[in-house]
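Here the complex is missing one protein chain, while the rest keep their positions.
Labels A and B are assigned to the chains in the order they are written; within every chain, residues are numbered from 1.
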Amino acid sequence: MIPANFEYHRPGSVDEAVSLLTEHGEDGRVLAGGHSLIPMMKLRLAEPAHLIDLNGVEGLRSIAEVEGAIHIGAMTTQAEIIASDDLAARCPILREAAELIADPQVRACGTIGGNVANGDPGNDMPAVMMALDASFVLRGPGGERSLAAREFYEGPFETARDDDEILTALRIPARGAGQGQAYCKLKRKVGDYAIAAAAVVLTMDGGTCSQAAVALTNLGITPLYAEAASAALTGTAVDAAAIEAAVEAAVAITDPAADLHGPVVYRRRMAGVMTRRAIETARARATGG
Amino acid sequence: MAKTEIKLTVNGEEVAGTVEPRTLLIHFLREQLNLTGAHIGCETSHCGACTVDLNGKSVKSCTVFAVQADGGELLTVEGLAQGGELHPLQAAFAEDHGLQCGFCTPGMLIRAQRLLRENPDPSEAEIRWGISGNLCRCTGYQNIVKAIRNAAQVMRQKEAAE
Partner (left out) sequence: MSETQTETQAETQTETQTATTAEREAALGGIGCDKRRKEDARFIRGQGNFVDDIKMPKMVFGDFVRSPHAHARIKSIDKEKALAVPGVIAVLTADDLRPLNLHWMPTLAGDRQAVLADEKVHFQNQEVAFVIAEDRYAASDGIQLVEVDYEELPVLIDPKKALDDDAPILREDVKDKDEVGQGPRRHPNHIFNWQSGDKDATDKAFDGAAVTVKEEMFYQRVHPSPLETCGCVASMDAVSGRLTLYGTFQAPHVVRTVVSLISGLAESNIRVVSPDVGGGFGNKVGPYPGYVCSVVGSIVLGRPVKWIESRIDNISTTAFARDYHMSCELAADKDGRITGLRANVLADHGAFNSHAQPMKWPAGFFNIVTGSYDIPTAHVTVDGVYTNKAPGGVAYRCSFRVTEAAYLIERMLDVLAQKLGIDKAEIRLRNFIKAEQFPYQSCLGWEYDSGDYTTALKQAMKAVGYEELRKEQAEKRARGELMGIGIATFTEIVGAGPSRNCDILGIKMFESCEIRVHPTGSAIARIGTKSTGQGHETTYAQIIASEIGIPSDLITVEEGDTDVGPYGLGTYGSRSTPVGAAAAARAGRKIRDKARKIAAHMLEVSESDLEWDVDRFTVKGVPDLSAAMKDIAMAAYSNLPEGLEHGLEVVDYYDPPNMTYPFGAYICVVDIDRHTGEISVRKFYALDDCGTRINPMIIEGQVHGGLTEAFAIAMGQEIVFDEIGNVLGASLLDYFLPTAVETPHWETDHTVTPSPHHPIGAKGVGESPNVGGVPAFSNAVVDAFAHLDVTHMPMPHTAWRVWQTCHDLGIDK
């Protein structure tokens, strides 16, 4: 359980990091919190020749409001997300989800940027970001671009990020009046990936759902944005029938693998249970319940 | 692979060492600095036996490279007792039978001290959640939780008296 050797780089700025990444191409890997990458390296399932540690980069660890949106630096840790009362007030699902990730030590190192950029369908924040309709800011040699979370995930550990790009920030639209959020995660123990998890963000406007978004964790080869499920709630009172339709639509897009926590049929059923619970919780929160 | 010189403060003392980039912090501590309190239990960042305090955070030192700690400030179990006096957590672990084989204890203690800095008066549930990155196979945690609660009380009383 010892990693292969590599060359270590500790850039001080994003530009420097990007140029290192450009220089080393496929041989280079970015190190954020390290709790996904370093175990893989110790198992020698990852053997990057160059490790570019972002922990020395200025300006990537921040939580701020920018033009009404929440702007979170990619190197902000899960622990910092949890600790921020301001963030919990503005966007409570972030604390709710972060508290369900790994354990205290891992959250002290693990970053929100790493969690969304890694492309691991088991990570929790991607579905949350999809539900929130967040966008990711990427910086590469050609400059900066922004991609919607819902468009970001292409396959297992494959994302729309180019090899020479670094994810520098996440932008989350401000929570409007009547918006309720919930993240429900079924897992065996602290530290586990989800057997199934669902993120729901919906807005209730005078008894009617004006906007809804449902996204799922660890139920396919990528995090899943459940478009049909979201649509099934929009324009309804989020009553039993609407919830049933949304759950069915959410389950329909799942394609989990069997694992030690259960067969495919179980994980798909649990996708439904988590979706239902997240919808009900989000609706209750939206209506002040 | 070229070795790197690193300098850091460990338990209040400046130390230096030469490491490969891949040298894990736990190995640097145990093998170069002979600080063998923190242990290796799982190597996949699950058990927490290797927990140390780096720059004010609890980290699993089997999943941090030593080079990443360059310039940092580190506290290990060996640095908990001050001036020959046990840290209240150490005293409470012994008093409340919060350890058996002793293998998880250093990581558990160093994690608990950070937890109590973050939350000086935690509930039982908060303690359980706060130490959930540290596995113990012997105690069933119950006496560890008790020890942390009692230590927290001692520390609050001490604080109030000062």
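Basically, a contact is a pair of C-beta atoms (placed from the backbone, for glycine too) under 8 Å apart; a residue touches a chain by one contact, two chains touch by 3 or more.
Just so it is clear, the structure is predicted and the values come from calculations on it, not from any experiment.
The chain that is not drawn here is touched, among residues B:Leu8, B:Leu25, B:Ala38 or B:Leu116, by B:Ala38.
The chain that is not drawn here is touched, among residues B:Gln90, B:Gln113 or B:Asn150, by B:Gln90. Seen across the whole complex, the unshown chain contacts chain A at 1-2, 4, 44, 103, 186, 188-191, 195, 260-263, 266, 269-270, 273. Looking at chain B, the residues touching the absent chain are 20, 22-23, 27, 30-31, 34-44, 46-47, 49, 76-78, 80-81, 86, 90-91, 93-95, 97, 99-106, 109, 127-129, 131-145.
Here, only the chains that are shown with their structure count from here on.
If each chain is reduced to the centroid of its CA atoms, chain A and chain B end up 29 Å from each other. Contact residues on chain A toward chain B in their complex (touch as defined above): 1-8, 10, 34-35, 38-39, 41-42, 51, 53, 55, 79, 102-106, 108-109, 190-191.
Those residues of chain B lying in contact with chain A across their complex are 1-2, 4, 20-22, 24, 43-46, 48, 51, 57-60, 63-65, 67-68, 111, 115, 129-133.
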